[in-house]
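Every protein chain except one is present and positioned as in the full complex.
In order of appearance the chains are A and B, and numbering begins at 1 in each one.
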Amino acid sequence: MAFKKKDAAKNDLNTVPWLTKARPYLIMAPSLLITIGILIPFAMAIYYSFTSYTFRLPTYKFIGLKNWINMFKDQAFWHAVWVTIRYAFFATVVEMGLGLGIALLLGNTENKFTKFLRVVLTFPLMVAPAIATIIWQLMTNNAVGILEKFLNLFGIYNFPWAASHKTAMFTAVLIDTWVYCPFVIILILAGIQSLPKSPFESAKIDGGSAWFNFRNLTLPMIKPCIYIALLFRLMASLQEFSIIFALTKGGPGDTLMNLSVTAYNTGFAFQKFSASLPYILVLWVIVNIAAKQIVKKWQYSQKVASGRNVAEGGKS
Amino acid sequence: MAKIELVNITKRFGKFTALDNVNLEIKDNEFFVLFGPAGAGKTTLLNTVAGLVMPEEGVVKFNDEIMNKVDPSHRNVAMVFENYALYPNLTVYENIASPLRSPLYKKDDATIDKEVHRVAQILRIDHLLERLPSQLSNGQKQRVAIGRALVRNPNVFLMDEPIAHLDAKLRHHMRSELKEMQSSFNSTVIYVTHDFLEAVSLGDRIAIINEGKIIQVGTREEVYYTPCNEFVASLVGEPEINLVDGRLIADNGKYYVEVLQKGYMLPLPENSGIIKKLIDSGTTEYHIGFRPNNVKYTFEKKEGLLRGTVYSFESIGNKAVLIAKIGDQFLRMIAPNDLKVKLDQDVYVELPINRATFFNAQTTQFIGTSDEAAIYRLVQEQLSKGVQ
Partner (left out) sequence: MRRKRMINNAVKNGLLALYAIFALFPLFWMVLISFKSDAQMFNTTFFFDPTLENYEAVLLRTDYFKYFFDSVIVSVIAVLISVLAGVPAAYALARYDFKKKEDLAFTILSFRFAPEILVVLPLFMIYQKIGLYDTYFGLIWVYQLITMPLLIWVIRGYFEDISVEIEHAAMVDGYTWWQVFLKRLLPLIKPGLVSASLLAFIFAWNNFTFPLMLSGTKVETITVASLKYIASDTVHYGQMAVAATVSALPAVIFALLIQKHLVRGLSFGAVKG
């Protein structure tokens, strides 16, 4: 009756059927094909950044690192990096701060107003950033804009908004905040609403102050949400194109020329295609480094929030 | 209805061996219980029979036919899952009808309706047929899960701790319901549990499994009176069996065992088979098992009894467990609920040496039992079943 192990191997009775083993790869195949197809341009970008390709001339030659060296020597590049970082910094800080504040206000009160608010404040997020820019341009228009009329009441006339290099950044960040702040609010609000009640109830019995509760109970447990919001907003604002392009195409002058818009101009407006690629590749590297840092912090905060401490070995 | 065989089954998950060279033969129409502690491999074994996992070594046979390459839908098994696994978006009616709507086991609507109602009536859930699983209590969900299995006419019913998540009263009720159904099942059943009472009350035969290995297979009497080692003896029996150190002493052709206190000797029944077994065992150091319900006690000093003190007294329902401390060992005994007893009170204990189980102290393996009546019953049982 004993079935010899040797026989089993010969008869192949303990191997999973090929179809079952291959199934995960088979069903992932279509999605991979579709998305890999788009990876090709990326590979090409790296290649072409080493050539002198422009749209006008059909021929090009391999010029090695010349594009890259020229870029690093160009004042416009460093200016673009500076603008990129400034824009991302302001937009992210304002959105995170305002978003956190509003989310906390909404999370702690429960009435018809807050319920209504939670639904309608998603609307700005649903509007295309380019369209949002149009709306704000209309509102701030010196001739017919409602904001202009509002400022007139305080004796301010012809506020330049996007027309002056002093206020253009402010205007762009304002529009960015209007569109994306709800994103932060929704995420953090979800974190607040999923907080377990019991720690807060026992804290109430122990008699902690509101600040104490916030710092030691709320904050650690919603940190994962905060990091996710931070991750998405930082990534996006580093690469922001639509809002700036729709607003001033990078102007006035080069006030709002971040890496994305500069690359676009170099590539399309100036037709120096290959010269524009290093700009975007640098941007991509910046985005990736920042993303990795935040993802690490996010993963750690998840462990802390659920009580599984890394130091204890990870098992819950 | 089928005979199920597992031959040399080994199943590994990465470095962890869940089933280690398991060999089982389950007879046609047998109610077979798989009993063991949590993590022993019981669910993995069921999944192997069902075809939900592929063993690294060994084969599964239904009626002598190798089923390794057959996928679960074609094996014609019915399974009741520990967590019910009801389809959340279907009504109770549709959940139970589900197998009868599958392409493989399809029946026409009239038959489906008849079967679902028949099963629902047996399980007393016919008033719940239009509800969704989220609207049911645990006990009701469990009965729906059983119902989904009962509408089938499978090779084997696989039941994975189906009543583990019910409260004690409901579990007791379902145990007797299952016992009633068992006789009318007319099918092979493999029933998994970690509850000893369930195991002995339902099973024709019980397989004890621990850490992926089958320790012993036998009827409830066999595992109770002749457990193959101390692990099985401790597992089977409520309250747990008492295991005390003992030594064989020979004196003028008479044999005694010295237990618990130096010089306290219990005489082994003369000319009994156990003496020969003990001599043949090659050792004189034993762990001797006394079932709590056989241990006698009294509060009056009596000659020849062991003296100890009352350590604890705890009610377990309609009776109580009295624990006596003798030296540094403890003895569990059954006592009536209304017994007036004080802690640290003196108590005198009589160990029933003629109903004891003997284990090799070093290897923990079973040597023999002095319970001649039980041995006689077991032999009769085996003879009547035609086993040599």
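Definition applied: a residue touches a chain if its C-beta (ideal position, glycine included) is under 8 Å from a C-beta of that chain, and two chains touch if they have at least 3 such contacts.
If you're wondering where the values come from, they're calculated on a predicted model, not measured in any experiment.
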Contact list for the unshown chain, restricted to visible chains: A, B
Given B:31, B:81 or B:290, the one touching the chain that is not displayed: B:81
Selected residue (touches chain absent from view) among A:18, A:123, A:157 or A:211: A:123
Which of A:168, A:257 or A:283 contacts the chain that the document leaves out: A:283
Missing-chain contacts mapped onto chain B: 47, 50, 52, 71-73, 77-79, 81, 83, 85-89, 98-99, 102-105, 148
Touch list for chain A against the chain that is not drawn: 23-25, 27-28, 30-32, 34-35, 37-38, 40-42, 44-45, 48, 53, 55, 98, 101-102, 105-106, 108-109, 113-114, 117, 119-132, 134-139, 141, 143-144, 146, 149, 178, 181-183, 186-187, 190-191, 194, 224-225, 228-229, 232, 235, 238-239, 241-242, 245-246, 260, 263-264, 267-268, 273, 276-277, 280-281, 283-284, 287, 291, 298
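One rule holds for everything that comes next: only the chains that are shown with their structure count from here on.
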Chain A residues within the chain B interface of the complex: 1-3, 5, 8, 13-17
Residue ranges of chain B in contact with chain A within the complex: 7-8, 54-59, 66, 68-69, 71
